[in-house]
Every structure is written in structure tokens, then in C-alpha cells.
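The complex appears here minus one protein chain, its other protein chains still in place.
For clarity, chains are labelled A and B in written order, and residue numbers in each chain start from 1.
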Amino acid sequence: MSAIPLRTIHDFPGGVHPQENKEQSTRTPIAIPPLPARLVLPLNQHSGAPAQPVVSAGEHVLKGQLLAKATGFVSAPVHAPTSGTISSLEMHPVPHWSGLEESCLILLPDGKDEWCSLSPIEDYRTAEREELVERIHDAGIVGLGGAGFPAAVKMSSRKASKIHTLVVNGAECEPYITADDMLMRERAAQLVSGIEILQHMLAPEQVLIGIEDNKPEAIATMEKACAGKAGIEVCTVPTKYPSGDAQRLIWLLTGKEVPNDSRSVDIGILCYNVGTIVAVHDAIVHGKPLISRITTLTGSALSRPGNVEALIGTPAEHLLVFAGIDNDTFHTLIQGGPMMGHTLDTTAVPVIKTSNCFIAGTAQEFPAAPPAQACIRCGLCADACPIELLPQQLHWYAKSQNHDQLQHHNLFDCIECGACAYVCPSAIPLVQYYRAAKDEIRTHKARTEKSERSRVRFEQRQARLEAAAAEKEARRKANAEKARKLKEAKAAAATAPEKSEAKAEAEADPIQAAIQRAKAKKAARAAGTDSPAKPAKPARPQLSPKQKELKIQLSMAKAQLKKSERALPQMEEGSPEANKLKDDIALVQKQLEQLQTEFDAASSAPAEAPAATEKPVKAKKPALSDDEKKRKIELAMKKAALKKAERALAVAEEAGSDQVDTLRQARDEKRQALADAENTGVQA
Amino acid sequence: MALIRQTSPHASGKNHTNHIMRMVIVALVPALFVQMWFFGWGALVNVLWCSVVALGAEAFVLTLRKRPLAFYLKDGSALVTAWLLAMAIPPGSPWWLTFVGVSFAIIFGKQLYGGMGQNPFNPAMLAYVLLLISFPVEMTSWLAPQGAGVDPMGLTDSLQAIFAGHSIDGWTMATPLDVVRENKSLTMAELWTEKPQLDGLTGIGWVWVNLAFLAGGLFLLKQKIISWHAPVGMLAALGVMSLLFWNGTGSGSHGSPIFHLLSGAAMMGAFFIVTDPVSGATSNKGRLIFGAGVGILTYIIRVWGGYPDGVAFATLLMNMAAPAIDYWTQPRTYGHRKPKRGMAKSE
Partner (left out) sequence: MDVLSLESVIYALLALLALALVFGAILGFASERFKVEGNPIVDQINDLLPQTQCGQCGHPGCKPYAEGIANGEPINKCPPGGQATINALADLLDLEPMALDDEHGEEKPPMVANIREDECIGCTKCIQACPVDAILGAAKQMHTVITDECTGCDLCVEPCPVDCIDMVPIATTTQNWQWPLPSSSEQSGMQLIATDKQGEVA
């Protein structure tokens, strides 16, 4: 054997050695399962914003055709894995911790497997970097190792720092999973080609392929494939979970640590999973988007465990049947490995871009977790933690929901690898504690941010309203001043000017005076805006807008009635308020009836011939609505006046004021005026 | 089909708390046999009686706290406490003494703090100290170890001594640590000739008990039940202290390092007491410091303090220091420049 270039491997602290269980699924080459009856394509198979569908139900699509486009910076598109018909967009179970459903496109294959036209890049060496990045983005490539971070985003987020090292992650430290192992054994050439594309794009000084030493075949194949390639080095790392975590692998191979507040790109290192790089090769050299992936099917409930190249969207049950599932012993379905993977409720979930493994386990293989005992502070968890957190302390604080302390103890640096829970002698579900605490803190933060935003919005609104009120007040004062001067002048000039009703009332009661002033002003303003423009034309009955108006009035009246009726039972029977309310209700009911008949009449009237005039309805509308508006304004003002009068009356009654009678009279007048106005409005 | 939903990880290691406790008890067996060999049946009766009392006391408190009995009794922590206390006090001690001690250990030393995992002090040592302070006479009435194979006290004698209160004065004598401590006139060589039972190396009594504890400890190390840090820290500190202050074999001698390492509760303390995870330090570095602290304090108490042996006091003192040790030995988290000590800043 040729001399393997010796590279210092930097051991990381902690880590565990769970049973590997990898040999079951490496006995047969990668198989291709038959086409399933339907494909389920979730719109969100990656980290970031969900994709947005660009096809509609019933549309026929070709293999590789874009089905949903990326939205936002961190997002990835979804393509058709085979040709067929889009049957629907529906909620469907997806491989997610929560067991909740997500919106998925359902594709019914037509069996022809017909490609759309592909446009591979002839020679990527002559292509622009930006073009290649765009290709990778448009191909929907995300990190196939598990996190699903869009591959192109990782590349383009690099600004200032130069990439000096490309780390290729073939460690695959999770037990059971062999997808990357088989990929390296069978597709080393594509992998190396993909690496060369990335070398061209990123120009790193070195490419380090990290493979755990429990995969001798893959190491041998990769060494052969990389022989004579400049700058590519295959590095063997000792088998220890979680060496396949990107930052652990970077540490193992380079001894460099990624500061907690930055990403590996910031220190000039990019890390890609081997599957991702093969997908890059396919996208650039063949122009194929990411529509399939290597998935390991394993577990004791399968009689033919192995790896398959599964189309994205293939339901898990289809694959499990292909791998010979024994439904009698089948007990647990896990997506991913036993350390970080999650159990699924149903086999209906599809393969998504990040599904590297499905484990169909028996009850013996994955027994129910024993009940948690008390923590005995043995410290095994701290010894196992690869990033030297204090899992024990985090556990206490998570239990007591002490968010400050949790963050102080770097909860958010936890990679949820599960090493601590694996070694815990008391079987405490530590990882779940951390996940729950993280979610809780995130939600809390979001809530705090929102309430801060609400506070600002509220304060701004208050300020705006106050400013408006102040302005109005200032204007009112100015007007009052003007009116006073005018009056003085008039009083001086004339001996006994005819007193308007309003003025008489104004003298009687200051509140009324204010209302009258406001009324006068409003009327003046309304008149001012309306009259000079065009003289009010006699209302020509335009049926459809009128119908609309009536309808609105009808519904408003109905709502008013409902509200009043609702308020009635709360009042004491026989009290003056109740009586008043009853009167009101009767009044409104009467109005309602009138409106209803009016509306019915309007509806039953022969519909206006649409083409009677050349002019569209719109043109005629303003004249009419001016009139309507005026009437409506009057109505509203009268209503307001009535309300105010009633309020004043109530105050007076409470205070036992001697003005009660005057006020009551005033109110009745207002009510009458309102009824009149409404009647005229209805008749108009 | 019903599929089980569980949180990850779905695999787990082999160590389980019940298993750990069982192994500790197994590791105590050799020492128990040696004690029986030298001190008679009293040692075994002690252990059995303590176990019964411990389980009873635990069950009593669990009932009061409305906790499921079987689940907690099965974890074995009460048994371990009982065994440790039983083997630390003189074999053949009266029943009420052990009763008081074990009940105190379980009820006050453990359950009142919230049960297993919550107690700041080692319950067995807490009870030992309580008994030592309250009943100094009974607690220092060790039977004289007899020559190999000579049964010092039959089973019936032991039972009578323990439960019927028969006097055992004729049988008792001071421990070597006591002797060395009280001795002001004889050289070490003269001492050993005078009281052959005490001579460590010729093979009687104490040394063998300590060696049996050492064997049990090595077994635990091999089984990866305990880490080497705390025992090594304690024994090294005790050895270094006794070496530094060894003033020869004259009449004012403090005793040689070998004497200190192999007498009293040195080995028991090193492998079974300071390794208690609940009341000790958490990190490996912290355990070294914790063990060393116990070793140094033990020597100081033995030589200059008021009691013949100091393991119990030293352990309790260091238990108090454990949070501080954890604080100062906090590791640096990956990606952070330095360890974040102290409390989170509250708003």
C-alpha cells in the first residue's frame, strides 16, 4: 500500500461509541426501487422558507421540471422526480418531529419517466462562478447530510474571507446509516468530479475528505479515485460519534475551531457532505436537478436491508415493502440514525432531500426508554459532551425553566447529538430537555420582540392621535375666536337679529352649543366641498349602486338591532334605560323593515340593461354618490347629535340636574330629526 | 399499526444507575468478608441490620412523599448508604446505634434534601459523624481483631451483643490510629511489639481490611463504574502529607505514609466515599481537587485534630466545597474563548 499522507488528527473531547450496526445494509449494491404509485413532495424540505408552487392541479409535468420555486434568500426549489400529473396540493404527513402535516404537491407518475430538456454546462472550467452558483441553487441542492441547508447559500454567503480548505464529509458517524459509505464505494468518480467543480469555484488550497476508519472499502476506493489529483487528500479519522458533525470534522482534520458567533466560512473553511457534492456534479455536468438521493433502509424488521436510490417524494411504505418489511415485528420507524433521528408515526411519509436513512426496528431493537431516574450527578454526560457543555447543569436549569442560566451555560451551542443522553445511567431524556428549552427561549424571544414592536406601534399611534386632536383643538379655538368677533360685530350693528334655533339652544346649554358649532362647521365644510363642484343633480335611480347602498344599510341596521337586543337582557326590566332601548329597538326594527322592502323592491325591479348607455356605470356614480354622501353625512351627524344628547341627558339625570327636562326635550327633537332624515334617506 | 414515538437518541449505553449501585455493593463484599474474618459475625449482622433499617426508612419517607416505593427502592442507593455506614462503624455495635445512624442518613441525609441526587452531603458520612459526636464511646469500641482463623465472637455472641446489650468491654480495644495518637512514650517498633494485632505489615486486622477495600475499588475502576481521579487525588494527597510530616519512628511519630494509607478508613474513603458522584465534584479535574482536599484534611485531622480518623469530617468539609470546585473547574465550551463562570446577569 502506498504511503498515506500523514495528517495529524486532532481528537475532540467527549464522544461515544454506540453499536455500529452498519454491516446489515452494506451487503448489496445500491438498488433502484420500482416507481411508486404516487409521489408526495413537501414544499419545505430544507431549512429556510418553503418553496412556492408554480404548477397547478391537473397539469402534466416532465421529469426534472420545476414544480415550486424558492422564496427568499435561504430557500430551495422543488422539481418533479418523474413525469406525470400533479393531482393536488394538500396537507400530508412529512418526516418531522412533531408528526404534523405540511402542504405537499402530489404527483401521479405516468410511468414514462420522460425528462424535460436539460441544459448541462459543457465545460464548467470556462463558466463564471456566479453562473455555477446559480445552477446549484436552481437545482434545489441542499445539504444531504441531514440539516438541509441550501448548498448555494453556503457558498455565496462568503464575502470577505477566502476559502482555504474544503472539507468533504464522508465520516458518517451515526450507527446504521451507510448511504454515504455506499455512495463513496460506487460513485467515487462523480464525487471527485464534483470536488473538482467546487475546486474550480472556490479555489481552496486543500480539499480534505474525512472518512471514519470503519469504512475501509470506501477509503480504498476514494484513495484510488483521488490518486494524482492535486490538493485532494483522503483522511482517515477514528470511529467516534459524533465525528460526522461538520464542526467536529473540521476540528479533527484541521485543528481549527469555529467561534461560537460565526460559521465555518468565516474562518475560511467550507464543509459539504459527499452526497451533496455528487448532486453538484449531476447539476453542473448533466444539468439534472436534485430529484433523488441514496437512502439506507435498515433495521431488524427488514429482510432485505440495503441502500436504494430513491426518488424524492417516494412514500416510506413503498421503500419498506421493497426492502421486505415484516409487519409482525415492525415496531418503530426512525428517519435518520438512532442517535439523532426521529421516530415517525406513519409509513406514509415521503423521502425528502434530507432523508438519509429509514430504520424499521423491532421492539427488541428499540425498546421503550426506561423511566427516568434522578440525576446522580455522575458527570458521565459532561465527559461525553463533544463541545464540553455541562449537560447536568443544563438539565437542572431546563427543568426549572431558568432561561438566563441556560443561555449563560451556552445552551444554544448544543448540537443535540445525544451523546449525553446515551451515557446517562439514569436514562434522563436530556436532549428533549434541551430542545424544549431552546424552543421555549426562541418563542419567548419572538414574543418579547413582538410586544416591543407593539409597544412602539401603540406609542406612535397615540402620538399621532394626540397631534391630530391638538390640531383640531387649535382650529376650533381659532374658529370660536372668529365667530365671537363676528357676533360682537353683528351685535353692535344690528338691534335684534333673528335668533336661530341653534343659537338659542347654544345659549341654553354649553354642550349643545359645542355640538351645534361642530355641526355647523361640518355642514359648512360638506357644503363647501360639494356645492362648488357640481350642483346636486336629481338622483337618477341607478339600481346597482343603490342596491349596494341599501344592502349596506340593511346589514348595518341588522347588526345594530342585534347589538341592542343583546344589550337589552342585561338591563333591569322597567328601568328608563331599558325602555329607551326598547324604543330604539322598535325604531330600528321599523327602519329595517322599510329597508328590507325597499331593497326587495330594488331587487325585483327589472335589472338595468347593461348596455343601455355607452357610459359605464362608473362615470355616473360620482354625481349620485355625492348626493348620497351628503344625505349620509347628515344622517350620521344627526345620529351623533342624538347620541350626545342622550349622554348629556344621562349625566344630568344622574346628577339630578334641573336641566333634565330641557335636555330630554332636546333629545326627543334630535330623535325625531334623525327619524325624519332616515325616512327621507330611504325614500330618496 | 401503532408506531412508538420517542425522543432521540434511541440507543443507550450500558451503565444504568441500578447497575452502578449493584456493582458498588459487589465491590464491598471482599471487605465485608475480611471484616468478618477479623471481627466476627458482628460485621455481617451490622450490614444486614443496616440494610433492613435503610430500606424501612426509605420506604417510610417515600410513602410520606407519595412516591412509588418499588421504583425508588430498586435503585439501590439506600442499600449502598447502609452498607457504607455499617462497614464504617465498629462491628457489633448495639442495634439502636446503627438504627439511629441509618435512619438519620436516609431521612435527614438524603430524603429531606429531595431524595437521590439532591443531597449535598454524603449521607453515610453525615450519619457517621452524628454518631461519632453523639456516642463517642460506642463508636470507638472496636473489637480487637483476632488472629487469622480464630473466631473472636460466635454468631450468637454477636447477636446478643448487638440486640441484647451484652457488654463486650472485654473484647474491645483501641484502633491503631488511636494508639499512635495517644502514644507519647514508645517508639513505633516498641508499640507494635506490645500490641501485635496492630502491626500493619505482619498481617492482622486493619491492613487487610484496607487492602480488601482497595481490591473492591480496583474492581470498580476496571468496570468503569468510578473514575480514577478522586481516589488517586485523595491517596496521593494523604501519602504526600504523611511523607512531608513524617518525623521518624520515635515516640512522637505521626506514622509512616504506609501506615496512614492502610489504616482507618483511608481505602474505604478513597474508593467508596470520595467517589460518591452526588456529593462530590463533577468534572475530572474537579474530582482530583476534591480527592486531594479530602486527603489533606484527613491527615490534618488525624494528626493534629481531636479525632483519631478524619475521613468523615474531611469528606463533609469537601462536600461543602464541591460547588465551588465545580465552579472553578468549569470547562471551556467549544467555540468560546473562555469558560463562562458565575451566574447569568439578571436584568
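As a working rule, contacts are C-beta pairs under 8 Å (C-beta built on N, C-alpha and C of every residue); 3 or more make two chains touch, one makes a residue touch a chain.
All of these numbers come straight from a predicted model, not from anything done at the bench.
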- Note on the structure: From A:T443, A:T597 or A:Q665, the answer for touching the chain not displayed is A:T443
- Which of these, A:A31, A:V285, A:A369 or A:A675, touches the one chain of the complex that we don't see? A:A369
- Taking the full complex into account, find the residue in A:R455, A:K472 or A:R647 that is in contact with the omitted chain. A:R455
- Provide the residue numbers of chain A that touch the chain removed from this figure. 44, 94, 96-100, 102, 345, 368-374, 398-399, 401, 428-429, 432-433, 435-440, 443, 447, 450-455, 457-462, 552, 555-556, 559-560, 562
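Everything below uses one rule, namely that only the chains that are shown with their structure count from here on.
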- Message: For chain A versus chain B, what separation do you get between their C-alpha means, in angstrom?
- Response: 59
- So in the complex, which bits of chain B are touching chain A? 1, 3-13, 15-17, 19-20, 71, 75, 77, 115-118, 277-278, 280, 282-284, 287, 330-337, 340, 342-346
- Message: Give the list of chain A residues in touch with chain B in this complex.
- Response: 12-13, 16, 18-19, 99, 175, 247, 251, 257-260, 327, 330-334, 336, 338-347, 361, 366, 368-371, 373-380, 382-383, 386-390, 392, 402, 404-405, 407-410, 413, 416, 418, 421-427, 429, 431-432, 435
